[in-house]
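Okay, handing you the structure first.
Only one protein chain is missing from this complex, and each of the others stays in its spot.
For clarity, chains are labelled A and B in written order, and residue numbers in each chain start from 1.
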Amino acid sequence: MTTDKIIELKNVSKSYDEKPVVSSVSLTIKKGEFVTFLGPSGCGKTTTLRMIAGFEKPTSGTIYISGKDMTTSPPYDRNVNTVFQNYALFPHLNVYNNIAFGLKLKSIPDGTFFVDKNGNKFENLRKLTKDEIAAKVKTALKMVDLEEYEKRNVSSLSGGQKQRVAIARSLVNEPDVLLLDEPLGALDLKMRKDMQIELMNMHKKLGITFLYVTHDQEEALTMSDTIVVMKDGIIQQIGTPQKVYDEPANAFVADFIGESNIFSGIMVTDFNVKFCDHSFECVDKGFKYNEPIDVIVRPEDVSILSSDDARAALLATISSCVFKGDHFQITAIIAGGEDYEMLIHDNVNCRPGDKVGLYIKPSDLHIMHKARIINEIVTEMWDTNTVEICGGKFPCQCDLPSGTKVKVSVDFDDVIIYDDENDGIIGGEIVNTIYKGNYYQCVVRTDTYYDFFADTEDEWLKGDRVGISVAPDKILITKLEETI
Amino acid sequence: MKTYITNIGSKLVTKIKGFRITRSVFAYPYVLFMSLFVVAPLVILLANAFISNGQFTFSNFSDLVRDGASLKTLSFSILVGIITTSLCLLIGYPVAFILSKWSSGRLIVLLFILPMWVNFLIRTLSTRYMFEALGIELGIGTLIFGLVYNYIPFMILPLHTTLSNIDKSYSEAASDLGAHSITTFLKITLPLSMPGILSGITMVFIPTISTFAITQFLGGTSAHLFGDSINTKFEHQLYGVGSVMSLIMLALVLVSNYFMRKTNRGEAARNLW
Partner (left out) sequence: MVEKSTLKKLFERSYIVIALVLLYTPIFLMIVFSFFNTSSFSFSKGMSFNAYIQLFTSSNASTLGQAFKNTLLIAAISSVTATILGSFASIGIFAMSKRSRKIVENVNQLPVINSEIVIAVALMLFFITFRFPDGYTRLLLGHISFCTPYVVLSVMPRLMQMDSNIYEAALDLGAKPLRAIVSVIIPIILPGILSGFAMAFTISVDDFIITQLNKGTTSGIETLSTYIYSSQHTAGGLKPYWFAAFSIIIVVVVGALLLINLRRYKKTPSKRAENSR
């Protein structure tokens, strides 16, 4: 018992048929914490959970549970229990027997000992008695408010009741960690809200570590002590809900958690940033001068002023205003630029066409390094005037001979995306799209797992197959010196 | 290279050490059994086609071609198969179509399939005695009747399944758009029931050409199908030529199943149980 670390992952990776799903995930979870894995579907959060439960074995890396290396232990040897998204209740057993299932298999020390030939002392084990099991099941049922349901057939229960039985079935085994895989995903909105509160209460009362997987950012923000944001199998940020919301680590986190305006800009000098064709005072420093950056502005951090207010940093025209219960959701087109769009949450009612002034506090401008500013690929010339990129032959303007090692650079603007995969030189899948005020930045993953960043006018749907091509004169080629 | 080998070695060791009873282990006995008694026999069959007097040869193929009679039987069988299948389709389609519109359709389809589970020899003999009692001479006509009688359930069942799975709103939409009932049938129902038609055709055609007992009971002296030929060859211990003919049969089976993958006899049987 060295620390209060209950789970520790060290460089855990998992790939299916060479395709990486989880890449080098490292994190520690403290005893009693409520940790949420948050991310879009396919980000590797469920796979990570399943590796902790023991349903999947990591391709590499180590998993420690209570300080012991449990990387390859089967699920039945781990003192963690899982609540599945579709409950996975045993349909042939009633509520009582579903909950008693784990207890009937359990062995506990009976207080007596025996000593083997080598003098090692062992505790004798025994099964739980019928009465002990009954008592435990009863307590568990009471905890989830289903005392009268012992004899009920599980197929006769409602979704919420099934969920409670599933939780009771796991908790009755007194696990060190309770794993919950999108447990509320199948419930309707109201039921979900109620269960959220109940789960939080249970967590507080029992002191068991909860590891929760969800794609619902609101759920994560409400329930967790710590949020782990994941994307493409990589942890993007670990932090408290407050921190993840207020100080997103990158544009993805900002876009995924809460709503946000994301603009491309330039850090002119320390404390001075330029975006939407305007300069702003900010609180960030330490960037290179004139470094391209992303600026993130939360909609509720933008205040609407009258257009002649001295504080107004920007002038804008309202394009829509929708009442959302406790605030207005307003979109405004910033004047004097290339029609950048700003999303605003404020409690000022305005009408489309109104001219207004906008103000953002310097501390509410979140500035972050860009993940990439240009697509760069190291490859070879296929032939004179043809270069190989991600398995495709791209015509280019370069007279280097076949086989020359080169570096290819393509601006985000110059990547052309086609609806029909066959129209492009190579094909790929859209893995991400972010709106940047007046254009979309999408990431296209080629079949060789290179991510092309592309700035486009159109929004592309995540998961769609598209074609990629680049005009020959937009492919910048530099020869790489052979280094042997 | 050396590290590569030790790598494989250590991987193997961890594999053996890490061997746990996982679920796929439960399929191993079956996989072994099927390799022995389904795959291996077909391999032996293939091998026998190229063996004559204990030597590798193509002579079985040339014998078959020179013989001519077996090939004639094959073409005759295909002709009989086409006639039988067409008749099953012509008679069976209306049955399936009408029943797909009735609420009690499923129950009545059951009545059409039930006789299938009475041993086909008994059914075939019954029809034979019926013809004899009526004074009808056994021949190609009675044979085709017997084949249709035997195999029509295999046509009706997949047709009914497909037809009753077609969403009614398609034909309603068509008539809403002004199509007459005949146009609706030709342009909507018929094309949508194509999978059922194809699967019915395969399920009737293949057993028809490979059957042999029915011909002997109903075909009189003249009619002889490919299944009979194969059986005769093996009865006379002409294993080589017989194997070649079986391979031709197998090829027909595989080709027709390539075009029709979904429904099969397994499903037909499952629908009943």
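Simple rule for what comes next: a residue touches a chain if its C-beta (ideal position, glycine included) is under 8 Å from a C-beta of that chain, and two chains touch if they have at least 3 such contacts.
This structure is a prediction, so every number in the text was calculated from the model and none was measured.
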Selected from B:87, B:188, B:206 or B:223 as touching the chain missing from the view: B:206
Contact with the hidden chain (one of B:83, B:125 or B:179): B:125
Touch criterion as defined above, residue of B:84, B:171, B:189 or B:243 at the omitted chain: B:243
Residue, one of B:65, B:79, B:114 or B:173, that touches the chain absent here: B:114
Contacts of chain B with the absent chain, listed as residue ranges: 20-31, 33-35, 37-42, 44-45, 48, 91, 94-95, 98-99, 103, 105-108, 110-112, 114-115, 117-123, 125-127, 129-130, 132-133, 149, 152, 164-165, 167-168, 206-207, 210-213, 216-217, 227, 230-231, 234, 239, 242-243, 246, 249-250, 252-253, 257, 264-267, 269-270, 272-273
Contact footprint on chain A, counting only the chain that is left out: 53-55, 74-76, 80-82, 84-92, 101-102, 105-106, 169-170, 173
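Methods note: only the chains that are shown with their structure count from here on.
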Centroid distance [mean C-alpha coordinates] between chain B and chain A, Å: 51
